[in-house]
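Removed: one protein chain of the complex. Kept in place: all other protein chains.
Now for chain A:
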Amino acid sequence: MTPADTLRFATRAATGYPLRTALMILAMSIGVAAVVVLTALGDGARRYVVNEFSALGSNLIIVLPGRSETGGVGLGSLFTSTPRDLTVRDAAALLRAPDVQRITPLTLGNSEIAYGGRLREVLVLGTSADYLGIRGYRMALGRFLPREDLERASSVAVLGATLRDELFGIEPAVGRMIRVGDRRLRVIGVLEKSGQGLGMNTDELVVVPVATAQAMFNTNTLFRVMVEARSRDALASAQRQVEDIMRTRRDGELDITVITQDAVLGTFDRILGALTFAVAGIAAISLAVAGILVMNVMLVAVTQRTAEIGLLKALGATGRNIRLAFLAEAALLSLAGALAGLALGHLGAWGLRLAFPVLPAWPPDWAVYAGLGTAIVTGVLFGVMPARRAARLDPVQALAKR
């Protein structure tokens, strides 16, 4: 029997029982579609986060107090003695580095904010004028923190959009006096609504000059310093310069950690990549289930076609002929199911992209190939047993079956 004939015979057999064939293709296609859609979702989420991070500015360097052993994003200063403060002066000194464009110091603390009898908990961010530009935020009303000496504790504040709404309702906010902790501050601006923002929600923040915040929380150290390099290419040299400056300021000891956006991104990329992979694995289980279904359907087919198998043997078919014919049938059904599932999965991913335009829900190439491959391999593997059973049938008994 030539391979072409085996294939043709298997095709005729598959199309000869349309209901059974449709059922099997459906089962297989659901498995493959699940892989495609879920990985599209996972990878879409990964790409979304990576894009969001890149939007923050990929030439950002973040300086935090304390030495991290790995130099990456880690547990930081667990094993070091209490680090020296990272001060506003340190931050200002970083501007001397030739490859540094702008810097902005950050201090964070929790406090209370009050206006006209309304009182609520609030996250206070102490920073400087360049924060707005470095983070790429925009003002909805008024202006951002004034450009002034970093050590000057002006009594001004900028509100996040949500915070403004909660505190002032329909009243105008700019120009009003609010109380934050034990300080009275004048509202000079309101940030534009940004929605998300990883780490902290700027819509709920009150932003004050860094010196004001430090006085409020009675601290000298900064939470971190954000440094913007002149360009993406200058990132590595800027990082080196930052480290050099800090080392000279600390008598040769580098007790700060410098991380780049790339390191953060890489971590997220890895985590979400692994997540996508895990999700693909879970989806692949449905393929195994489909494989078991293939096996059972093929076993039923062997029983249904017992008389035919007996006849083929009487006509001179070898066990191999019969085994190959049934295997080819299982493979064909799996292939058809896999292709149908691929189409279905792409349709689903398209639907996801329609429903959530911000999510780039494209299935990664590897998932598509893995899904197709797994479908065909399981189909054939689970087809082996029924095919062997068919090949071993006793022709006399098979012929006696009606």
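In this section, a residue touches a chain if its C-beta (ideal position, glycine included) is under 8 Å from a C-beta of that chain, and two chains touch if they have at least 3 such contacts; residues count from 1.
We adopt the following convention: contacts and distances are computed from a predicted model.
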Complex member absent from the view - protein name from UniProt, among "Pyruvate dehydrogenase E1 component beta subunit", "Acetolactate synthase", "ATP-binding cassette domain-containing protein" or "Acyl carrier protein": "ATP-binding cassette domain-containing protein"
Options A:V156, A:I178 or A:A317, residue touching the unrepresented chain: A:A317
Among A:L119, A:I282 or A:V396, the residue in touch with the chain that has been omitted: A:V396
Residues in chain A touching the chain absent from view: 1-2, 4-5, 9, 12-13, 15-16, 307-308, 310-321, 395-396, 399, 402
